[in-house]
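Worksheet: the structure to be examined is printed underneath.
Left out: one protein chain. Kept in place: all the others.
Moving on to chain A:
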Amino acid sequence: MSSAERVRVRGLNIFRPIIYGNTAVVLNQKEREALTTPDHTHRWTVAVRSAASAPDSEIVGGADDLSYFIKRVTFKLHDTYANPTRNIDKPPFEVSETGWGEFEVQIRITFIPESGEKAYTLYHHLKLHPWTVVGSGEPEQPPLETAAKMGPVHSWQYDEIVFHDPFQSFLNTLVAHPPTALPKTKRRPIPFHTANPASLEASKGGVPEFCLDMEREEAERLEAARKAIIAEQDKWRATLIEKEKELEKMNKSLSESA
């Protein structure tokens, strides 16, 4: 690599949209009997993928091969698993396992050496049980039969890996692999997210897909909330000013009568 390429491009951020998370399905009786660990109730896959989904794919995201900038993804599973640290050096960056309980998966993304970046660690709560609306009265954890009928559980988080002032060579590599853009509008169910409980209905009925509408919708929610807060703030400020005036009047009459 020439020294000219080891120059950082200043004032430039380049990011790559990724998703990380898991999909889980309930095992049926036959499958469970086939396992060496019959107490396992679910089969799950935890993965790091590109955000956009390939057309008609059976998985969430993964339209692009991320190995052009990710060298290795390490999934650190619960200690009860045999060799809990799983290094995945080539795509797809995912681990499939069976299990019975939810736990926190540590995901460590190592970038290619050209990036000059250290590995980045993130966490994902492995989700096995179907999403329920908190406070809806439904049991947090429906029985397995019901859960099985509800289909696979998806728990995915969109995020953007931001490279700040990348090296020219790394930038060239990234630019050579533009990410597939997310579809503008909703074509399939959208992935459920706890930050948007209202999306539960929209998340049902098939393999979900991330789309730009989700971003717009969230922006609108945030904007509406901000407007509400500012309106509230104005109201409270008016109250405050009024009360201050009242207090002032009282203090005045206090000092006068003293």
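Operating definition for what follows: contacts are C-beta pairs under 8 Å (C-beta built on N, C-alpha and C of every residue); 3 or more make two chains touch, one makes a residue touch a chain; residues count from 1.
Rule of thumb we're sticking to: contacts and distances are computed from a predicted model.
The complex appears with one chain absent; UniProt names that chain "SWR1-complex protein 4" among the candidates "Ferritin", "E2 ubiquitin-conjugating enzyme", "DNA excision repair protein ERCC-8" or "SWR1-complex protein 4". Which of A:Ser57, A:Gln141 or A:Asn251 touches the hidden chain is settled by the complete complex: it is A:Asn251. If you put the hidden chain back, the residue from A:Glu58, A:Asp89 or A:Glu160 that touches it is A:Glu160. Even with one chain removed from view, chain A keeps its contact list with that chain: residues 8, 10-17, 111, 115, 117-118, 120, 122, 157-165, 174-175, 178-179, 181, 193-199, 210, 214-215, 218-219, 221-233, 236-241, 243-244, 246-247, 250-251, 253-254, 257-258.
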